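Once you've had a glance at the structure underneath, I'll fire off some questions.
Every protein chain except one is present and positioned as in the full complex.
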Amino acid sequence: MPLLFDLLGVFFFGVSGALLAARRGFDIIGSLLLAGLTGIGGGVVRDVILGEVPTAFANPFYFIPPILAALLVFFMAPGVQRLKRPLLVFDAAGLALFCTSGTIKALESGMNPFAATLLGVTTAVGGGLLRDVVANKTPSIFDPRDIYAVPAILGAGLVAVMWVSGVHGWVWELVVAAVVFSLRLLSLKFRWHVPKAVGPWHHDAELQ
Amino acid sequence: MPLLFDLLGVFFFGVSGALLAARRGFDIIGSLLLAGLTGIGGGVVRDVILGEVPTAFANPFYFIPPILAALLVFFMAPGVQRLKRPLLVFDAAGLALFCTSGTIKALESGMNPFAATLLGVTTAVGGGLLRDVVANKTPSIFDPRDIYAVPAILGAGLVAVMWVSGVHGWVWELVVAAVVFSLRLLSLKFRWHVPKAVGPWHHDAELQ
Partner (left out) sequence: MPLLFDLLGVFFFGVSGALLAARRGFDIIGSLLLAGLTGIGGGVVRDVILGEVPTAFANPFYFIPPILAALLVFFMAPGVQRLKRPLLVFDAAGLALFCTSGTIKALESGMNPFAATLLGVTTAVGGGLLRDVVANKTPSIFDPRDIYAVPAILGAGLVAVMWVSGVHGWVWELVVAAVVFSLRLLSLKFRWHVPKAVGPWHHDAELQ
């Protein structure tokens, strides 16, 4: 069951990688490589920092979702593209699953709650960051019109607080994932955003 | 002997890094750093994922090829540049050597054949990917006019299939490397390419 959720997350993020490959005019192999990097990248970075063999390399099932993602985009690209809303929903589901499962894995490996929160966030946003960096694009987590990282930070922190308080188990993990998922969708619907890196009292012109 | 082949691969990839540094107007130290990153980058990522101390850090000989590459470009840049064909041949040799040696190393560390194939491909294309990412350029493995990654994927997969079938040893490894090398050169000569990330039945205009 956790494996299934994880593979679904890899697939959702993989589709976003294959779509970016399509937009940049890459070929089908580039699409597959970018889908794979996006899907498993966050978890690989987490596991390397934990000093463990990355899950995606220990289990060949992880190779299937990126292949499906690249094929889906190859055969149905404009359709997938037009379905922008479902894609954002899938991506939000991946974000929610990865930030909770990543934090739990780090806590189980003996990380302190702060480090575990950071690794949960890394798992959730790392794949998308690598996708954009490798495709030579300013990462979308830095887009100030959006608060992509905030629900992941809150969710990972909440999982860490619950762990310290002795509250854990699958049910609670799914509850947090549902909260992250809802926050992400609400943030999109109501265009929530946070202040810029410089306070609003500074004129942009002053910064160069 | 395997060390010699590996150092040759580091040198060939190192030259490509130093040439990119020259084209981007970096200084000689930037050239050395980029040559080193390109030459050893793929192997370092492989070894970090395998949980081992990277070969390039265990053996100081690996420092020599990037220095030679940076000096070669410094003293003979337009000459090296004009020799575009030899450079592609060298790069193909590096690709062939790294994809077989990387796959073998991963199999010897106990990776499953799928993960070993991926790590062989990572060894072969990782250095060039890091070179382009760090120099702020869309990676050339994503260039749709070329099939850079395909011979490496086939070669790494072939090594893994042979390993599972009980066929291994230096002779076979060199045979696979020769196949990868030939495929790469043939792909350049006949301008082989694969379909784009989206099927040809979609108009580009539909994708935005």
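The first chain written gets the first letter, and so on, giving A and B; residue counts start at 1 in each chain.
FYI, a contact is a pair of C-beta atoms (placed from the backbone, for glycine too) under 8 Å apart; a residue touches a chain by one contact, two chains touch by 3 or more.
Predicted, not measured: the structure shown is a model, and the values here were computed from it.
> Of B:Gly25, B:Gly166 or B:Pro200, which residue touches the hidden chain?
Of the candidates B:Gly25, B:Gly166 or B:Pro200, B:Gly25 is in touch with the missing chain.
> Just checking the interface: what residues of subunit B touch the absent partner chain?
18, 21-31, 33-34, 36, 44, 48, 51-54, 56-58, 60, 63, 70, 73-75, 77-78, 81, 133-136
> Tell me where the left-out chain touches subunit A, residue by residue.
48-51, 111-112, 114-115, 118-119, 129, 133, 136-139, 141-142, 144, 147, 149-150, 153, 193-199, 202, 204, 206-208
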